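Here the complex is missing a single protein chain, while all its other protein chains stay put.
Right, subunit A next:
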Amino acid sequence: MSLERFISQAVSSWMSEDGPDSDIVLSSRIRLARNLSEINFPTLATNEESGKVIETIEDRISKGPAPGFGKMELLKMDDIKPLQKRVLVEKHLISPHLAENAPHGAFLLSENEEISIMINEEDHIRIQCLFPGLQLTEALEAANLIDDWLEENINYAFDEHYGYLTSCPTNAGTGLRASVMMHLPGLVLTRQMNRILPAINQLGLVVRGIYGEGSEALGNIFQISNQITLGKSEEDIVEDLNSVVSQLIAQERSARGALQKTSNIQLEDRVFRSYGTLAHSRIIETKEAANCLSDVRLGIDMGYIKDIPRNILNELMILTQPGFLQQYAGGPLSPDERDIRRAAFIRERINMEKNQ
């Protein structure tokens, strides 16, 4: 398969399209957890019960698609190869839990991959909407429409007091997890993250790196999400997150401005060195690739680099993960082979852009 075709098939809309403030906010996600009232939660459900959940959803689909979202196909995890599962996880379309530990898992995916519905994950139903840029309100609206559509034929487990009843008590109430993925190289370079993180935690939000282990945020990409799900309305949860994100955007922009003012040539040097590494290296590890991609993306956003589209960061952060590299190679690769493939993939991708 050609690289161009591979990319066009592999890229979801949230990775390729621009959204509001998408120079800093890469994507917005809303997740709603729901359960059927009469059936044991997936951790305890029997084969039969899990099958019944899938049947219920299939039945719902057969009565007509969710308005405005096109046809959604139901796929069972059993029918999906391990490598494909991995790719779906790397694209953030399904959770690692669904891929690895959900024997009766299934999911629905909209054509543009903005909507996915996981079935028999930790909860019977998890609706997820993933939009480019800062679009939490829009994503919540979409999730609510899907939710209402499902509810027309499904009796949800709901309690006046505890709201939507979920398998884990940390999700009870709204079942809502709202999150944004932000690229914050300015705040990292100016060493402000250590000051900002505790303040954000104090506001009831959780910050963490999406790529990389532990507290490390590979590629200066952070995920910020709400911690509590009960006692606030969905709109308030989203609004509270929005306001913190807006402040972070402003601080990131001013950090970038300050960097340009005080260290313009150093910054430009850093950006182009990273560009050079991506364009010419023969072996590159995930971590180095992520850091270089972050620099190049910053260079694009700040106008140093003009011939590369900025979505290259979102795209290559995902397409150079192990699952994707192996999918492109058509088979398993050792870590050393992956580093070589990764370098080749990035070089080709950059050249593809230049030759257009």
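For the reader, a short list of remarks on this structure follows.
The rule is short, and it goes like this: contacts are C-beta pairs under 8 Å (C-beta built on N, C-alpha and C of every residue); 3 or more make two chains touch, one makes a residue touch a chain; residues count from 1.
Operating definition for what follows: contacts and distances are computed from a predicted model.
Looking at the choices "Universal stress protein", "Protein arginine kinase activator", "Ectoine/hydroxyectoine ABC transporter permease subunit EhuD" or "Sarcosine oxidase subunit alpha", the name in the UniProt record of the chain not drawn here is "Protein arginine kinase activator". When the whole complex is considered, the residue among A:105, A:133 or A:173 that touches the unshown chain is A:173. The residue touching the chain not shown here, chosen from A:8, A:37 or A:246, is A:37.
Note on the undisplayed chain: of the listed residues A:12, A:28, A:135 or A:223, the one touching it is A:223. Between the chain not shown and the residues A:18, A:59 or A:151, the one that touches is A:151.
Remark: the residues of subunit A touching the chain excluded from display are 31, 35, 37, 39-41, 43-44, 89-90, 92, 95-97, 122, 128, 144, 147-148, 151-152, 155-170, 172-174, 176-177, 179, 181, 197-198, 201-202, 204, 206-208, 210-215, 223, 225, 227-234, 236-237, 321.
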